[in-house]
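What follows is a structure written as structure tokens; I'll ask about it next.
Heads up, one of the protein chains got dropped from this complex, but the rest are sitting where they should.
After this line comes chain A, so read on.
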Amino acid sequence: MKNPLNKRLPREIKHNLGRYLAVFLMMATVIALVSGFLVAAESAKHIYNDNFEKSSIEDGGFITAYSLDDTALKGIEKVGIKVYEDFYRDYKLSDTFSKNHEASDSAITLRLLHERKDINLIQLMKGAMPETDTGIALDRLFAEYHGIKIGDTIEIAGKDYKITGFIAASDYSALFENRNDIMFDASTFGVAVVKDTAFQNFQGKELVNHYSFHFQDKALSQEGRNKKSDEIIAEISKTNVVLDYSLAENNQAISFVGDDMGSDIPMMKTLLYIIIVIMGFVFSVIIGNTIESEAPIIGTLLASGYKKHELICHYMAPPLIISAFSGLCGNLIGYTAIVNFMKGMYYGSYSLPPYHTFWNGDAFLDTTVIPVILLLVINYLFLLKKMSLTPLQFLRKELKGKKGKRAVKLPDFSFLNRFRLRIIFQNKSNYLVLFVGIFFASFILMWGLCITTTIDKYEKDVVNSAKSSYQYILKAPADYTKKSSQTAAEGKQNAAVLSEKEPEKFTFASMESYYKLAGENIEVSVYGIQENSNYFQGLPVKDNTEGVYLSENLLKKLGKKTGDTIALYNKFKDKTYKEKILGTYEYAGALSVFLSREELNRLIGKDSTYFNGYFSDAELKIAKEYTASVITMEDMLKLGRQIDKSMGPMQYIIFLMSVIIFLVLMYILTKVVIEKNAISISFMKVFGYEDKEINRIYLNSITYTVLVSLIVTLPLDVFCMSQIMKFVFIKMDGYFEFYIKPYQYGEIVLIGMLTYFAVNALHRKRIQKIKMADALKMRE
């Protein structure tokens, strides 16, 4: 025989449809968004990873001053690689290159590629590959940025070309113009492919002698690849000049997507689990309320021989059914509808091959199985405690530990005030639940509101703490000459740096340090700065002094303090240096370690005069072959723009979710409090009190509690947010410190109160509907 109590479940859900529907909608929405996001993210990652083999992406590439002849090529291939010609031409496009393009200050570069058959294959996204010499297929992302459609015409080097299709070049999944750039920008750089014959006929620009290669030994270790690289460069240098060399893992255009992808997954997962804990709390409130109202029935069932675990299972069933159903529906919506929106976050930033969704067991586990198990455990523990009472205690409704407490003596206020206070004291446990709920709700709302401000603040800090307009990283020490013509616009753009100083040498080394929270090493920029630097003013680095200074963001990210020791791992030399932290320095541009140039040179085994970088307020002329990368203020802004772009849609989603959660929580919690007082309210009606007076006594006390809770929980929310942010941005390179603008506190309280008043109006109507006779009947 099936347990007849099971027949209650559909009726219980139907009876409290509003409550369960609210919970279902909230959970299903959150799960749909998170599941859609995870599926899109993992699918995009899958597509990106598969593309290495599918499109035969290079293991490395180099640019030579002159093209290599067959003998030179054979010589290089003897090192153990297969080399392919992969020439390209760069064209600066005019402001009128396309009819849809809006003129801007930034110069636009289009890189023309020829047809590829063996390496770095090009995927057709839409339309067709060019079949005539006047056809061109453009990178999809670049085309989208400039509003170019198939069939449109663009002008390159004075000639018109018809767009035949959109492509994704496998070695340009992130549109980096130079592989050492710190950030890419698809609005100013794009790639396109034309027929080989058309490529040969292009005029006006020098051919870039770019070669791509595959290692013959696919199982080469990183050390082996580095060693081979030295051999390749040495071999080329015998007959030619190497202008650029890079392994695929160091080529940002190839590797950036893989490194960046998934950096926002921790944020979504953290948010999901916080919401699940909130759901656990909501269900506990609902279950607690049900148990309180059904105490004599529970007592009777226990007295009749029902076992506690049977009743625990019975009361656990509705939350589990709702959460499992929410999980399934959420996943279904996530997989079908949301995933298409979410994939836009990746395809709006990266130039990836055509998208298709992959079944993601982990996403299902994360969004359905784990939340259901988590809710099961939370509810089980809660019910276990609730059911620890004896049958007699349930029968007598002795659900609270202590009974017969003395009434609090109230001051000689007016009757109504004393009444109101008495209501608050009598309902203090309910108000406490409301307080906790408001804490959760306002926490989520703060999250939704402040992710944007936190990122904005990060961007501003990066720009404000920039020490020079240009940072040149060199492959080897090199001299410079100053570029004389800096336009007024450029000067303005670089105005963050106050006065122009002479360029200053520094030594740069990329090292790693252990980030305990993430359980892995993170990249840190180690700067060897000269004593009394003009750029890093006030940084007290000294020659012949051991110890380092950390940028404040690194100190906070690693959770270190002055006096601690930091271990810096040099992966190129497989060496670890342990340095004492002497202090901090305000610099948000990178997670940085500072020491004197001489000290860093000593550390990495260079002579004391060595340097591999310049800080400069003016643009410098340095031979291209010596320049590894140039970081300008514009690059720093690009970094912010990219974070905004990749996380932008997510910020709106989180804000939307937070408002929904706030509404639902407020509805459920105030409903519980008002329902608990419904009988008393009806009695007041029986005594002859008017609705207005009843509202003053009962509802106003809830209003005050909501208002006070909203204000009091704010500092608590801020504290929790600043802790949670460490997890949210755990995979991001920088350090994001939680930031809230003062007026946003007001926004939270205002949204909170408006939501409450909307919910309150619903409840008032419900109370008005309670018949006085029913209220009396419900009393035993």
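We adopt the following convention: contacts are C-beta pairs under 8 Å (C-beta built on N, C-alpha and C of every residue); 3 or more make two chains touch, one makes a residue touch a chain; residues count from 1.
In this section, contacts and distances are computed from a predicted model.
For the chain that is left out, the UniProt protein name among "Alpha-D-ribose 1-methylphosphonate 5-phosphate C-P lyase", "Putative ABC transport system ATP-binding protein", "PP2C family protein-serine/threonine phosphatase" or "Sarcosine oxidase subunit gamma" is "Putative ABC transport system ATP-binding protein". Summary of contacts with the chain left out: across A:Ile297, A:Ala567, A:Leu656 or A:Val686, the touching residue is A:Ile297. Listed residues A:Val277, A:Leu395, A:Val659 or A:Ile679: the one in touch with the omitted chain is A:Leu395.
Seen across the whole complex, the unshown chain contacts chain A at 1-5, 7-8, 11-12, 15, 294, 296-297, 299-307, 390-392, 395, 780.
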